[in-house]
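Shown next, in structure tokens, is the structure this report addresses.
Yeah, one chain of the complex is gone here, protein chain that is, but the others are all in their spots.
Moving on, here comes chain A:
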Amino acid sequence: FLAGFGSLMQDVLWCFSQVKGTIDTGVTESDIISTVEFNHTGELLATGDKGGRVVIFQREQESKNQPHRRGEYNVYSTFQSHEPEFDYLKSLEIEEKINKIRWLPQQNAAYFLLSTNDKTVKLWKVSERDKRPEGYNLKDEDGRLRDPSMITVLRVPVLRPMDLMVEATPRRVFANAHTYHINSISVNSDYETYMSADDLRINLWNFEITNQSFNIVDIKPANMEELTEVITAAEFHPHHCNTFVYSSSKGTIRLCDMRAAALCDRHAKFFEEPEDPSNRSFFSEIISSISDVKFSHSGRYIMTRDYLTVKVWDLNMENRPIETYQVHDYLRSKLCSLYENDCIFDKFECVWNGSDSVIMTGSYNNFFRMFDRNTKRDVTLEASRENSKPRAILKPRKVCVGGKRRKDEISVDSLDFSKKILHTAWHPSENIIAVAATNNLYIFQDKIN
């Protein structure tokens, strides 16, 4: 049932549904989740981690016997997508951490997804096998070849049922096209091409061709000493296969049209908000750096995340965003400390809900925030083991900025900056969200009446 599609925030109570991952207090580095993504129907939920593994969860069919277990997500497939590599020329390691996963729309029984680390994109096919052929002529059941001279009878192999097996196979490997670290991949609406973006360049690929790519954006200066800006994220328009956007470390977004030229160095639109001179400090540029950019499902808006805010832009208005939401403005006076401990460089992502009416992004202390664009209400929730009783309603959290701290509020100085929610995902049509808290994946759903 389409619960909450387009529903307003005050009607939605979020409940704990599931948590995946170990409870151990010590976190194994390789278990840290680095990306989360629902597929186009919401049936599958994929996570990538620092150890290069991909885990796919599948939503179980809803059962009439247990209506309150509204389709739980269970492990469907786990595979090692990327391995650590060594770049001998530069004497540097290439991390196996999965930076992004993007699903392809389903076109047959198999599922396809793209996963990428810093350097290499891979297309994985995830398919089910529940039958096995038996009765070959030339080999026996163990696969060993039979002596042809011993064969006296011919038979037709038959398919026999077997235990369901889900296998993931790498179908394409797109390598050697990025000098710098890949930060984004995006599947085009034509489903034939996709793009991969690194710090300085964006390449366009055809799914069928792995040994070539088109370079469509290149901001590398001829003289590297003049480098002052890098690409931070990129995405294709959801409907127009010729249009894409990319964001920069200077807080700008460029929209490009691939029909205009082969190399899209000239933008069709340039989105930038004028700087507020009263807020200027040495950290202004750093906090304006955009860490994520996402088109709305409608394609009419883009959402950007910088260090302290989420902004919504209308594609038809370039000179300022139409909406700005404060994620954790209480950090503004702490920027120096956050610069010192490097937290100021944390890259938070942001997501739209299915109807583009609510946006969500993460914060520190395992808090995440939702903003309702219509009612202008917002809420802060927490992903923690304490709130992990089945169907327990999440209580809104509040950070107290100064003066008297009320009960249940938490003061800024008590926030745990090692617990950061960088990656979240929203089901394409229902109020189900997946929140990655370091090495744990939380799934929350709205309350069923």
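Note that a contact is a pair of C-beta atoms (placed from the backbone, for glycine too) under 8 Å apart; a residue touches a chain by one contact, two chains touch by 3 or more; residues count from 1.
In this section, contacts and distances are computed from a predicted model.
A.B. asks: Can you match the unshown chain of the complex to its UniProt protein name from these: "Phosphatidylinositol glycan anchor biosynthesis, class S", "WD repeat-containing protein 46", "Translation initiation factor eIF2B subunit delta" or "CDCA4 protein"?
C.D. replies: Choosing among "Phosphatidylinositol glycan anchor biosynthesis, class S", "WD repeat-containing protein 46", "Translation initiation factor eIF2B subunit delta" or "CDCA4 protein", the correct UniProt name is "CDCA4 protein".
A.B. asks: Looking at A:Pro161, A:Pro277 or A:Gly403, which residue reaches the missing chain?
C.D. replies: Once the missing chain is taken into account, the touching residue is A:Pro277.
A.B. asks: Which of these, A:Ser63, A:Ser298, A:Ser337 or A:Asn374, touches the one chain of the complex that we don't see?
C.D. replies: Spelled out, the listed residue whose C-beta touches the missing chain is A:Ser337.
A.B. asks: Out of A:Val19, A:Ala177 or A:Val312, which touches the unshown chain?
C.D. replies: Answer from the full complex: A:Ala177 touches the omitted chain.
A.B. asks: To test your reading of the contact rule: which positions on chain A touch the chain that is missing from view?
C.D. replies: Output for chain A: 87, 89-90, 92-95, 118, 176-181, 199-201, 203, 211-215, 218, 224-230, 232, 249, 262, 277-283, 285-286, 289, 332-337, 339-342, 345, 412-413, 417.
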